[in-house]
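Note that this complex is displayed minus one protein chain, with the remaining chains in position.
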Amino acid sequence: MSFTPMPLEHSLEFRVSYYETDGQARVHHSQYLNFFERGRVELMRFLGHSYRNLEATGLMLVVAEMNVRYLGAAQFDDILKLTTSVTEARGATIRHAYRLVRSDDDSLIVQADSRIACVDRDGRVRRLPAYLRVV
Amino acid sequence: MSFTPMPLEHSLEFRVSYYETDGQARVHHSQYLNFFERGRVELMRFLGHSYRNLEATGLMLVVAEMNVRYLGAAQFDDILKLTTSVTEARGATIRHAYRLVRSDDDSLIVQADSRIACVDRDGRVRRLPAYLRVV
Amino acid sequence: MSFTPMPLEHSLEFRVSYYETDGQARVHHSQYLNFFERGRVELMRFLGHSYRNLEATGLMLVVAEMNVRYLGAAQFDDILKLTTSVTEARGATIRHAYRLVRSDDDSLIVQADSRIACVDRDGRVRRLPAYLRVV
Partner (left out) sequence: MSFTPMPLEHSLEFRVSYYETDGQARVHHSQYLNFFERGRVELMRFLGHSYRNLEATGLMLVVAEMNVRYLGAAQFDDILKLTTSVTEARGATIRHAYRLVRSDDDSLIVQADSRIACVDRDGRVRRLPAYLRVV
């Protein structure tokens, strides 16, 4: 029997705001981490879950590792397309990959991957809820 | 009998970081509110109190009103001097005034005033602790 | 002869991101200024103009005054609706008013007004381009 898993991937388009740029007239490199965060939240929503509800149960997802390669520069008013995918989700860990392109010419701006840990309010590592685990 | 009150005023010097500038190569106008916040926290510390401890008692100070006049532009690496003063502190309200100058030429960059409200975790307005009130 | 001017007003809906909240689990008060900036840019686009193009001509719009009243608290994942309107635009000055509500219950979060000045790259005040002036 063949089996095609639901793709754990979501794309998001948005414009660069002025306040996200820095004195080099480019998006400041720290801002991309904010974009990735939005990507994770929207991917979770797309899969039918709510990060707000997760926190209401006393669990939090915290970023444990973030690796970013900056390959291009985004500017104010550019429309960007961020594709966020889950590459692993088991135990207390979710790994994501990110690919951010400029929408008009599909040029690659940033690539990244991250490792997220599930913890409780006291910071103790906790198993992911079943609905977030990928077998 | 004469009486000279302790001046409820504190000055803080700091450098502008690159990430605080925007595509106009100036400090982004929203960043000044972050500087003011630091000014309030350090003024409170200077007066012998700790905002962290205040929140630990279940109270929070929230910004209820903020009025800012931008008179000059600060740039990356400028050294700025922020003077924060309490102009009123009674009931559930603290009013501050802010004056931000560039240190080298004393030119005025921003002037502002704000009204802060004391609330509890449920957002209900609460009387300021006695040590924060100014008769 | 009656005359009904085009309403110089635009509304924008967006979700609160996690990084826009602070340790009080509310949107940090400085973030609203970033939302207003987005509101001004999108209002200009709605009226057929581009702020990016304006800057390409050597002019910049800088915030000269900002007055904000915080009436409620927005939280992570809330959907907010920002209405930005031009209340005056002549000489070198544009005045805007802002009204931000939570979309689901229409409760008022923030009200604000601002004064924007048109300057050139050297910071000299310049007349607004005709297409931005409102008679």
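Note that the chains take the letters A, B and C in the order they are written out, and that residue 1 is the start of every chain.
Simple rule for what comes next: contacts are C-beta pairs under 8 Å (C-beta built on N, C-alpha and C of every residue); 3 or more make two chains touch, one makes a residue touch a chain.
Please read all numbers here as calculations on a predicted model, not as lab measurements.
Chemist: Please pick, from A:Ser30, A:Ser50 or A:Ser107, the residue that touches the omitted chain in the full complex.
Modeler: A:Ser30
Chemist: Sort through A:Leu8, A:Val68 or A:Ala97 and give me the one touching the missing partner chain.
Modeler: Checking each option in A:Leu8, A:Val68 or A:Ala97, the one touching the absent chain turns out to be A:Val68.
Chemist: Please pick, from C:Asp22, C:Asp104 or C:Asp120, the residue that touches the omitted chain in the full complex.
Modeler: Result: among the candidates, C:Asp22 touches the missing chain.
Chemist: Touching the missing chain, which residues of chain C?
Modeler: Here the touching residues of chain C are 18-19, 21-23, 25, 28, 30, 75-76.
Chemist: Name, in rising order, the residues on chain A that touch the hidden chain in the full complex.
Modeler: Interface with the chain not displayed, on the chain A side: 23-24, 26, 29-31, 33-34, 37, 55, 60, 62-70, 73, 123.
Chemist: With the missing chain put back, which residues of chain B would touch it? List them for me.
Modeler: 17-19, 33-34, 37-38, 41, 50-52, 76-77
Note that only the chains that are shown with their structure count from here on.
Chemist: Quick check for you: compute each chain's CA centroid and the global CA centroid, then name the chain with the smallest gap between them.
Modeler: Centroid comparison flags C as closest.
Chemist: Mind checking the centre-to-centre distance between chain A and chain C? Centres are C-alpha means, answer in whole Å.
Modeler: 28
Chemist: Give me the residues of chain A that touch two or more other chains.
Modeler: 18-19, 76
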